[in-house]
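Structure provided below as structure tokens; questions to follow.
One chain of protein is taken out of this complex; the other chains stay put.
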Amino acid sequence: MSHAAAAHYTSTGLDSRKIAFWTFIGSECLLFGSLIATYLVYEGRSVSGPTTHEILNIPLTSVSTFDLLLSSLMMVLALAAVQRGDRLWARVWLAATALLGAIFLGFQAFEFTHFVHEGLGFTTNLFGSTFFTLTGFHGGHVFVGVVWLLTLLVRSFQGKLGPEKAMNVEIAGLYWHFVDVVWIVIFTVVYLIQTTPLPAS
Amino acid sequence: MGFVFSRRPGAVRPVSWLAAAALILILVGCSGEPYPQSTLHPAADMSGAIDGLYRQIFWWAVVVFVVVQTALVVTVIRFRRRPNQPEPRHVYGNTFAEVAWTLAPAVILVFIAVPTIQTIFRVSGRAAPGALQVEVIGHQWWWEFRYPELGLVTANELHLPQGREVALAITSADVIHSFWAPRLHGKRDALPGRTTRLAFTPDSAGTFLGQCAEFCGESHANMRLRVVVQPAADFEAWAARQAESPAVDSTAALQVAGLEAFRRIRDPGQHTCIACHTIAGVSGGVAGPNLTHVGSRQTIAGGTLPNDSAGLARWLRNAPGEKPGSLMPKIALSDDEVAALVAYLRSRQ
Partner (left out) sequence: MSPASATAQHDAPVVPVAPTGLWSWITTTDHKRIGLLYGFTAVFFFLVGGLEALVIRLQLGAPGNSVVSAETYNQLFTMHGTTMIFLAVMPLSSAFFNYIIPLQIGARDVAFPRLNAFSYWVFLAGGLLLNASFVAGPLFGADRLSVAPNGGWFGYANLTSSLQYSPGPNIDFWVLGLQILGIASLAAGFNFITTILNLRAPGMKLMRMPVFTWMSLVTQFLVVTAFPVITVGLVFLMLDRIFGTTFYNVSAGGDVVLWQHLFWLFGHPEVYIIILPAMGVVSEVLPTFSRKPLFGYAIVVYSGVLIGVMGWGVWAHHMFSTGLGPVADTVFSATTMLIAVPTGVKIFNWIATMWGGRLHLTTSMWFAVAFISSFIIGGLSGVMHSSPPADLQQTDTYFVVAHFHYVLFGGAVQGLFAGVYYWWPKIFGHRLKEGVGKLHFWLMFVGMNLTFFPMHFSGLLGMPRRIYTYGPELGLGMLNLMSTVGAFLTGLSLLVFVYNAWSSRREPRVGKNPWAAATLEWAVSSPPPVYNFSVLPTVTSRLPLWTEHGVSEIPDTPPGPIHVPGGSHWPLMTALGILVIAVGALLHHHFVPSLVTVLAGLGVVVVSVYRWAFEPFEV
């Protein structure tokens, strides 16, 4: 029994990094939960300025949502490739995930600048403040994820992402899927279920 | 004192606490004047209800305190190690005990919960129709009181008729404050952008002190108030006087000079009296308290200074010195100006 195995004795049989990451995800649920709850509490209470109906573009955001969902599939394929030692496809799928993530960020950047043009800024009203903070935090998380994926991609090109490193990719995958799930909640709560009263016609 | 500080461990604690509590209760109970902001000397229906509820809870707490502290003390004394004792038996638990000491406190809590819930609904701030309506607006660091039905506006001193229900609608013009006149009712926060409510009926006439009870900035400690409860006839008379706005007595030269000063004064920072204060017929500022009847009040400066010549002079000369951070600036005034202003303001009864 090598000392490495003894050093890696665990009470649960799970990798410590995985357990730690799940607790991190738990705390992130509370983080995004608080942001979403604030958004909901303040929905419909803006005193002035544009609100959801005037400005949200459901068709466009549906495309970016699909893009993010697709990226999760790419991530699953990337992990599978790393686990079986398939260096080529690991790089392809990692790059694809990162690319789709970057495209999502592109959609967000476009949407944000469009909103500002339409008169909805960070400080315009409650909707602006809560919307940009919530989606901004999410976008920040996507950005970190893309950087993470690119780092893994570089490691792969350096030949340092063999199957023995699969846990690193699995954890990156956990993060990526979590960020995707958060987006699904945001998309549903902010875009699809709008409870702001419709303006009188 | 030997008994209190005996070598027996644990004997100190309950005896010294009971002694301290008794001493303090004696100090509190035997003093002639009730403490002016006491919650234990209610003078209204709601504060009475709260006090009654509190006393019930208090006695339950005393029972639990005595039982549990005694158990603790007895245990520590009785099982202190002595020479030549065998090692104690290892006991791991007892289901009956666990059930008993889970249920017993739960039952006591029920006895506390029931009157609590009843009183919650009683003090929820809904008044009967016909109650006297008063709007309470908290400012940094003074209280504005408006009587919409009577068309009155005053500051820091709330007059109420004895025996009649009053409905307070409380809000803030700036940050969170809390309206608290302990002998009359519990406190209610004054929140900007929202209205909260208190309703109560004062039983006894008198002057009851209160103060802001939510940290609101530099001079939070200086945001005091008085509630003057008067027999109905006296209250009517007060309200009638408040509704008038007497002109200055043209034969009193000093008062006339004071009115002129009030109108004219402008400091290097371009602050004027008239920009911030309202005196009916003279000015319409709303940043500071309404001074139409300032002379009729017991105190000034958010209840922190006596409303006499000396107090007024101190305040006029250096408001920020009296009340740190006050929005009223320090205005350079000559002695003549001060004397004139004091005379004028004191004439505003």
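Think of it as A and B in the order they're written, each chain with its own count starting at 1.
FYI, contacts are C-beta pairs under 8 Å (C-beta built on N, C-alpha and C of every residue); 3 or more make two chains touch, one makes a residue touch a chain.
No experiment lies behind these values; they were computed from the predicted model shown.
Taking the complete complex into account, B:A221 is the one of B:A131, B:A221 or B:I265 that touches the chain left out. Checked against the full complex, the one of B:Q85, B:T251 or B:Q270 touching the unshown chain is B:Q85.
Shown as candidates are B:S178, B:Q255 or B:T278; the residue that touches the absent chain is B:S178.
Touching residues on chain A toward the chain that is not drawn are 3-4, 6-7, 9-12, 14, 16, 19-20, 23-24, 26-28, 30-31, 34-35, 38, 41-42, 45-48, 122-123, 125-126, 128-130, 133, 151. Remark: the residues of chain B touching the chain excluded from display are 9-10, 13, 16-17, 20-21, 24, 27-28, 31, 33, 35-40, 47, 49-51, 53-54, 57-58, 61, 64-65, 68-69, 71-72, 75-76, 79-81, 85, 87-94, 97-98, 101-102, 105-106, 109, 112-113, 116-117, 119-125, 140, 174-176, 178, 180, 182, 185-189, 191-194, 196-197, 209, 211-222, 224, 304, 324-325.
The rule we apply is simple: only the chains that are shown with their structure count from here on.
Rounded to whole angstrom, the centroid-to-centroid distance between chain A and chain B, based on C-alpha atoms, equals 51 Å.
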